[in-house]
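One protein chain is absent from this view; the other protein chains keep their places.
After this line comes subunit A, so read on.
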Amino acid sequence: MNVIAAADGEPLIRWDWIGDHTGQLADLTVHHLKLALLPILFGLVLAIPLGVMCVRWRWLYPPTLGVANVLYGVPSLAFFMLLIPYFGIGSGGKADFTIIVPMTLFSLSVLVPNVVDGLRSVPDPVRQAATAMGFGTLRRLIQVELPIAVPVVIAGARVATVASISLVSVGMLIGNGGLGQLFIDGYARDFTTPIIVSCVLIIALALVSDGVLVAAQRLLTPWARRRTR
């Protein structure tokens, strides 16, 4: 706020700056998406087997959820710092994992409970009928239980995605925050345009990603239209 107020005589947005930097903005947007969405993908890859195990062995769920929540409680910056010795600092290449790994772990605290709830949303008669018709355990999981869990899992993925897109910006503090870079840039130069532009773009990314997930859910689960209302 201070920055904007201090911009004496300077307009809040200089439109020509945007025109001059479209290339850079596009690159940062793509990179931001990569840093935000790869963790969701990896998060799902981890959360699905974890969720399946937690449903199968009930005792496993509280400790798993506990660990996921503790991980989520670690301040993102501290987590990034912790990983710098392994993956390095800066933007691109291996250094991206300094951001991607913590973000993946953060996503678990939303994704694991949603996988568990999704699997538990399979009605008992459906599970029983599947068994009685001769589905083996694995086949039942893949052909019946997981497909029925999809709406709940996607609901979780939507929350995790939006959170991830906003959280990536913190990476700017170690020189890799996607569009968040523009905050530092604008702050350092007392120049509001990049700050406003990056905010708008981040919000737009969140809205578009959410829209894409909603569309994906409608396509993947036409049978759930009444239930989700």
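Here, a residue touches a chain if its C-beta (ideal position, glycine included) is under 8 Å from a C-beta of that chain, and two chains touch if they have at least 3 such contacts; residues count from 1.
Note that in this section contacts and distances are computed from a predicted model.
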| item | value |
| --- | --- |
| The complex's invisible chain, by UniProt name, from "NADH-quinone oxidoreductase subunit J", "(2Fe-2S)-binding protein", "ABC transporter domain-containing protein" or "histidine kinase" | "ABC transporter domain-containing protein" |
| Touching residue (missing chain; options A:L60, A:A129 or A:I142) | A:A129 |
| Chain not shown, touching residues in subunit A | 123, 125-126, 128-136, 139, 144, 147-148, 150, 221-224, 226-227 |
